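Written below as structure tokens is the structure these notes are about.
Selected chains from the complex are presented in situ; the others are not included.
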Amino acid sequence: MLVRDIAEALGAKLDGDGDIAIDRLVHPAWAERPSDLAVAMSPQAAAALAQTKAHAVLVAAAAPPPPRSFSAVIAITEPRMALARLTALFDAGPPHDGGIHPTAVIAPDATLGPDVSIGAYTTIGARSRIGAGTRILPQVTIGADVTIGGQGLIHSGVRIGHNCRIGDRVIIHSNAVIGADGFSFAPDLMSATAFTAAVAVQRVHSLGNVVIGDDVEIGACSTIDRATLESTRIGRGSKIDDHVHIGHNVIIGESCILCGMVGISGSVVIGDRVRLGGGVGVGDHVRIGDQAVVAAGSGVGSDVAPGAFVSGYPAQPHARSVEQHLYLGRQKRLHDKVAAMASRLDELERVVGRTTKK
Amino acid sequence: MLVRDIAEALGAKLDGDGDIAIDRLVHPAWAERPSDLAVAMSPQAAAALAQTKAHAVLVAAAAPPPPRSFSAVIAITEPRMALARLTALFDAGPPHDGGIHPTAVIAPDATLGPDVSIGAYTTIGARSRIGAGTRILPQVTIGADVTIGGQGLIHSGVRIGHNCRIGDRVIIHSNAVIGADGFSFAPDLMSATAFTAAVAVQRVHSLGNVVIGDDVEIGACSTIDRATLESTRIGRGSKIDDHVHIGHNVIIGESCILCGMVGISGSVVIGDRVRLGGGVGVGDHVRIGDQAVVAAGSGVGSDVAPGAFVSGYPAQPHARSVEQHLYLGRQKRLHDKVAAMASRLDELERVVGRTTKK
């Protein structure tokens, strides 16, 4: 790819030679050859420009000019957005051979679209359908009656249980599990006031499935459990980090962001564009409205209104959390002040000649 | 299965034609054919009965009568218990071919009971024994000298390390890991007051195993580490959700409930029928008594008495947590009140003609 094409794809200003061919993005300190583009968006990386072996560099337009001249300089204005576009240009994905590996065990009645690739030792169950261009890496297990859309990428060790439905362009990272059984028992043990040796615990079986919309991404070692009778649903465009747990019957809207180690209990309903910080826990049957934000580490035990920003345990409006935390830091001072006031009261009572202490 | 048989299995009242054959449970809105039983236990689902295509419906006896007549109506009294029985009736489990897949790598001296089924690419180590009727799905790894009881279900990607012992009717969900090494070092680094560059960290190796009782269920991506010299033990009937971590040397009693993302440090001892909410953490060597309950998100740093209900971080009796939380919300008011009282003291002192402030 030519420097000129990169600048154009980023909508960025180019100074110098647009004809340099680039085949790799690197930190300035790592550049080794003329085809490396040194990416210096941070002050630290920009400092390394002085010594870089790169001929072409990418810098932030708002930063001071590079410490020396280069054959080509691309200056970008919105660093993070530029980084998204730039990395997309150069992401060839995990190297793979393409085609269907001879060791893959594919049910005779499974249907594979054009240009599907399937890695070594992957198994695909009866009647499952894989859409055009989807890449499935080695050692994936896909159950019976599963549907996966086109242009997807399923990494090694992913398990997709029977009957689950996955949209187009979905990325699922290694060792994620879609469609394990829900964790549901009778009686409702967590709320039972009398769970004694006499109570026989009955398993509520999971007969439903998981339905995942288009353009969803699911992180490594994340789990999405199947519903009891219906579908656990993840809306279009939602992004889920590593180690996230989504319980049975949960419904998550579109374009949500669930950071690492978020845990969602059963039957939770989450709207669109909701953002949950790392490690957030949500109790069962809670409802979280559109565009709500929950700060990292919070525990949500009751409904959250659309657009609300909540934090803490239990989660409450963030301004309230901040206020409480402020006063928490002043407890000692308050105790001391009250003690001093008590002494003054003693003295006043002595002077006035009247004790009111009990 | 006939409607009559279902009603009888649930101990529920049946009105109408008991001879309708049912082959599927569905939400009322999803019913498509006469063999669908529309399950309407919630008010939302009951509302959908008006438009359902189902001929047979299941409703809560306590709810208002269905909005129109049906060929058959089953009315249940205890919804959650009925759901457990009902879903058990219809759970055929993950579809599988049965038998031993030709690609399974089974040690010549491993022993398989009658009716064991083993999926593609599963490996079973030397001298291991699998009990009658146990189903092992594709791509499971079972080490040497492992014992698994009868009628179990081991999902894809489960890893069971050497020497571990699993009881009868145990269900282990995908990508769970039984028998990884414990996380133990010398000196005891978390409590060491002087961990300097001079300290050489020594690994405490894990020579013990994991022993899991009958009727235990273990969730997807959960880990149970092997003991140092003895056994990490999970008692009969305990249920463990997804992403649960159980450290080395831990002993858990019978019929416990561990919700998602619970983390149990090394050498913890937990009694019978203990319930841990989602995300609970338990520090090492802590003891939790029979029938104790720990609220979701709590951190348990010291022993919990039998039957106690604790919450918070560090966990304390729940009533105390509630009280503290109540006062937390009143901090501003208290500060304001104290400030007003200080003014009154100033004024009183002025009137009395005596200053006691320091």
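In order of appearance the chains are A and B, and numbering begins at 1 in each one.
In this section, a residue touches a chain if its C-beta (ideal position, glycine included) is under 8 Å from a C-beta of that chain, and two chains touch if they have at least 3 such contacts.
This one's a predicted model, so the numbers in the text were calculated from it and none came from an experiment.
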(request) If you could, jot down how many copies the complete complex is built from here, 2 of which are displayed. (result) 3
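In this text, only the chains that are shown with their structure count from here on.
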(message) With centres defined as the mean C-alpha position, give me the chain A-chain B separation in Å.
(response) 23
(message) Under the stated contact criterion, what part of chain A meets chain B in this complex?
(response) 103, 105, 121, 123, 125-126, 139, 141, 143-145, 157, 159, 161-162, 175, 177, 180-181, 183, 185-190, 195-197, 201-207, 221, 223, 225, 228-230, 243, 245, 247, 261, 263, 265, 281, 283, 299, 301, 313-314, 320, 323-324, 327-328, 330, 334, 337-338, 340-341, 343-345, 347-348, 351-352
(message) Which residues of chain B touch chain A once you look at their complex with the stated criterion?
(response) 25-27, 30, 39, 78, 80-81, 83-85, 87-88, 90-91, 94-95, 101, 103, 119-121, 137-139, 155-157, 171, 173-175, 217, 219-221, 237, 239, 241-243, 255, 257, 259-261, 272-273, 275, 277-279, 291, 293, 296-297, 313, 325, 328-329, 331-332, 334-335, 338, 341-342, 345, 348-349, 352, 354, 356-358
